[in-house]
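Every protein chain but one is kept in place in this view of the complex.
Coming up: chain A.
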Amino acid sequence: MNPVNYLYLASLLFTIGAAGVLIRRNAIVVFMCVELMLNACNLAFVAFSRMHGNLDGQIIAFFTMVVAAAEVVVGLAIIVSLFRARHSASVDDASLMKL
């Protein structure tokens, strides 16, 4: 199978994720879309690794997974405490930092 197809899939997933981040209000969903974008990147890295025949891309994919795991820990903790404080998980409600 042509590895370029994987790149198409990756860019499709990234676009879906980016659209979700921009459009959705629920913090959990936004968060999941961020994960989707990260995974799209991972897919693209692995596909490139295969296409070019070296392992660099796969190594970076591991790094991305570690960073994503750490991010999930911190991000979910923020979302949970935000929900507790404001009884809402909407990102639009968390707009208090503006002037």
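Throughout what follows, a residue touches a chain if its C-beta (ideal position, glycine included) is under 8 Å from a C-beta of that chain, and two chains touch if they have at least 3 such contacts; residues count from 1.
Throughout what follows, contacts and distances are computed from a predicted model.
As stated in its UniProt record, the chain not included in the shown complex is "NADH-quinone oxidoreductase subunit L", which appears among "Glycine oxidase ThiO", "Septum site-determining protein MinD", "NADH-quinone oxidoreductase subunit L" or "Phosphate transport system permease protein". Looking at A:22, A:55 or A:74, the residue that reaches the missing chain in the full complex is A:22. Mapped onto chain A, the footprint of the missing chain covers residues 18, 21-23, 30, 91-92, 94-99.
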